[in-house]
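Every protein chain of the complex appears in place save one, which is left out.
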Amino acid sequence: MHWTVYLSGEIHTDWREVIQTGSEGKALPVRFTGPVTDHAASDDCGVAILGAEAQKFWHDRKGAGINAIRTRTLIERADLVVVRFGTQYKQWNAAFDAGYAAALGKSLIILHPPEHQHALKEIDEAARAVAETPEQVVEILDYVINGVLPG
Amino acid sequence: MHWTVYLSGEIHTDWREVIQTGSEGKALPVRFTGPVTDHAASDDCGVAILGAEAQKFWHDRKGAGINAIRTRTLIERADLVVVRFGTQYKQWNAAFDAGYAAALGKSLIILHPPEHQHALKEIDEAARAVAETPEQVVEILDYVINGVLPG
Amino acid sequence: MHWTVYLSGEIHTDWREVIQTGSEGKALPVRFTGPVTDHAASDDCGVAILGAEAQKFWHDRKGAGINAIRTRTLIERADLVVVRFGTQYKQWNAAFDAGYAAALGKSLIILHPPEHQHALKEIDEAARAVAETPEQVVEILDYVINGVLPG
Amino acid sequence: MHWTVYLSGEIHTDWREVIQTGSEGKALPVRFTGPVTDHAASDDCGVAILGAEAQKFWHDRKGAGINAIRTRTLIERADLVVVRFGTQYKQWNAAFDAGYAAALGKSLIILHPPEHQHALKEIDEAARAVAETPEQVVEILDYVINGVLPG
Amino acid sequence: MHWTVYLSGEIHTDWREVIQTGSEGKALPVRFTGPVTDHAASDDCGVAILGAEAQKFWHDRKGAGINAIRTRTLIERADLVVVRFGTQYKQWNAAFDAGYAAALGKSLIILHPPEHQHALKEIDEAARAVAETPEQVVEILDYVINGVLPG
Amino acid sequence: MHWTVYLSGEIHTDWREVIQTGSEGKALPVRFTGPVTDHAASDDCGVAILGAEAQKFWHDRKGAGINAIRTRTLIERADLVVVRFGTQYKQWNAAFDAGYAAALGKSLIILHPPEHQHALKEIDEAARAVAETPEQVVEILDYVINGVLPG
Amino acid sequence: MHWTVYLSGEIHTDWREVIQTGSEGKALPVRFTGPVTDHAASDDCGVAILGAEAQKFWHDRKGAGINAIRTRTLIERADLVVVRFGTQYKQWNAAFDAGYAAALGKSLIILHPPEHQHALKEIDEAARAVAETPEQVVEILDYVINGVLPG
Partner (left out) sequence: MHWTVYLSGEIHTDWREVIQTGSEGKALPVRFTGPVTDHAASDDCGVAILGAEAQKFWHDRKGAGINAIRTRTLIERADLVVVRFGTQYKQWNAAFDAGYAAALGKSLIILHPPEHQHALKEIDEAARAVAETPEQVVEILDYVINGVLPG
């Protein structure tokens, strides 16, 4: 049985590739989805397609609307949502995605470094697992799908 | 991952073909659906199949019921609904479809000429994107699915 | 795009075969489902599998439970539900199925002879189409799926 | 805590009054609702308000639509739906209401004479209780609300 | 039992007052809700509260967002939605409201002059009643709530 | 049409294999899913992947969260849920799964030895069928899918 | 703002009274609901009202159906569900209620002695709080409603 896993959040490290490569290495029947991770494209997609805006606020709005077509649709189709919080930036959209997925009843895995534990406590509480490394996410997938534990 | 896109609204120009041809040109994994666009068939399907009516009101009702089997089912199955308002006719069924899709939580793209901006403001507000040309819809699809921007 | 059509109700005439054969003749992409139509098996499945009951009421209850596994599941998966009322028997389970499907928001086609019009008025009102012959149902399917009218 | 109980079905005996009087006698905190039980008004409400129809089919349709405003709204608001099948008439609307309520997840009590047991087996299976007399319905309400058994 | 009725659509005639006054005259237990009907306020609320916009499109967007807080909330709370189409303007927001309410499963009454019958056929089909005068709406309410027919 | 059947509950006898083998013998189009049935892996998956815990309570919590990713997802995807109660252990998670599936509107089959009838009466009442042997479950599947009764 | 709290599970100690008395002592705006806690009445309500059954299985079924009218309705209306596991009996209906409430998205508090921690780990994982004493439940209510911590 195939699983669809949405990878939300931080876009400046290679955590998605680590999970995808690790899953392929185990031949897990998982289809990964996620947001557009090209930061510039993501910021400018609205005006690039629909025309320039004089105000940065509406420039952002147009782009956010188009990105939401992708992110909402793919989150709604996912069996499982992994949300990664990195060490930089506000990352409010990651937290928004976590709330959105939680309200839809999706299983959540939150992935973050230990220093975020206190600030993320409400989001961790909504999750079925809290991991620190993308390798742990692969191990969770292998266990959840195949019943296989590492080692 | 395949996307299903319902194309609602205006039936007197070739906007659906422009979107479909454009998407095929980019090999987008999209399945397009929509209403029956043969105006005469759409108007008369009820009485053609289920028998004539003396009253035009019931003639219309019978047809509208059968068309609704198609439109409601396909809107409910769609990931994304594009609603086109042209320059002629009342087009209340297009606006109805937009409201129907919005209440189901579907992503909406509204496509209309600039002169309709004020009259369509409530519907535009419910949309994730407001476009003026069918080519823009193709560009949105390409970005949303592949993360690729035009140009 | 495939359609799944549940054929509920009367089991003593060949109306299901007429619809299925007619649809195959037009190569419609429809998968038909329905209840078990072997009357004796349907009545006795509960006790045949789970053991005899001294009371007819519980004999019936056991069978109805097992039949409900099939009927509820297939109605929930259907895009369209056709309910046929024949000229004999109480047929309360047909009316129950119609109500069940209506509450789930399924499109309904009701199929019955003209003499039932008054008695079925509430159910006809909940339907998108009211037909008198199974051939009309095939024509509706052909129109709804392909936009093709008869003749 | 107040309970709202919808009384669906047969309109030619005084079963609703028996339940209401019995509940008042026990001071049960129940608000009873139900369809319009004036048969003639129920049949003619559509044309009386919205204008005559030449065809009986559409005469009935208009009335059924208006009655559905009441019945659907009140069933949706009910905590519990009681459906009575009498000894006469087709009573397909009663069975439809039972199916409608079942799909909404409402608790159902079915009330019918023993001779209907086989014909109503699918509907009885969807119910939490099957009663033969309106007095039993009052006893169920008293137990469900107050934990009090008869005698 | 109280009913909540949302009155959507046309804002340039006194149809809401006719319905409200008529209902009060019959002491119907109905609470009426609706959009802000002050056209200028409705158009400008966004910029009046949140600051001016250079572009009319965003001026409209800001206002439409605030109006949607009211209209969506009140439609979701309504038992019944009445949508009035007048003789002027595009009235696409009325049709949007009808679609929105239909997808939520609300009972709909559509109110319009006979000349709109063909253009509104899809929306009329989604309704439980189609009226021509506000007085008919009052009569429907009186019947639906009290079982009383006019005359 | 394929069926997905979740097999919940007791993990110390071979009842799942009996059902799967029996279904394969009849070539039933069923995909079976279930929890991880390796007791030790199930107990320790949390700490094995996410790190040791000093407290047994949190050791258990971590594992239960990961197991819930699998069990909740697969129950939500199932057409039918079979819950087996054996003769040993508390088996509260089996009862929890039954309640979870019931609230989602899934068809339930409860499988247990006769001595549990009184203790399981609330759960049996929520089920469409109560069986005593896994062979009976295979017979139910054969009937529900193919309309075929044993013998 | 009033809270409705359903108290499910063990019926042989006075834990419900402790919670209710404690809440009254703090004047908490809470309405408590729960099952019928008279064990004999709960077991026999079906046959006492609807007539004797020769088979204990159906005797139990009739009672379980009537009790479910109460328990399902009240759980669905609750803001918060507390489930108590005592030291005796199977208590499968308590675990069923927990699963049922969890699938409805209700907040859960599980109340049990420490020796049940391992056996209840899946149910504890689904809960927002795991308490050992009814006094702790009162303290949770006081904090959740008033923001007041003990001491």
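A, B, C, D, E, F and G label the chains in the order they appear, each numbered from 1.
As a convention for this text, contacts are C-beta pairs under 8 Å (C-beta built on N, C-alpha and C of every residue); 3 or more make two chains touch, one makes a residue touch a chain.
These numbers come from a predicted model, not from an experiment.
If you put the hidden chain back, the residue from G:V18, G:V47 or G:I140 that touches it is G:I140. The chain not shown here is touched by just one of A:V5, A:I19, A:V82 or A:A98, and that residue is A:A98. Residues of chain G in contact with the chain left out of this view: 1, 3, 79-80, 105, 107, 109, 127-131, 136, 139-140, 143-145, 147, 149-151. Counting the whole complex, the residues of chain A in touch with the unshown chain are 56-57, 60-61, 63-65, 67-68, 71, 85, 89-104, 116-126.
Taking the complete complex into account, residues 31, 33, 36-38, 41, 44-46, 48-50, 62, 65-66, 68-70, 72-74, 76-77 of chain E touch the chain not shown.
In this text, only the chains that are shown with their structure count from here on.
Chain centres computed from CA atoms place F at the largest separation from chain E. Centre to centre, using the average C-alpha position, chain B and chain D are separated by 41 Å.
Chain C and chain D have CA centres that are 24 Å apart. Residue positions 65, 68 of chain B are each in touch with at least two other chains.
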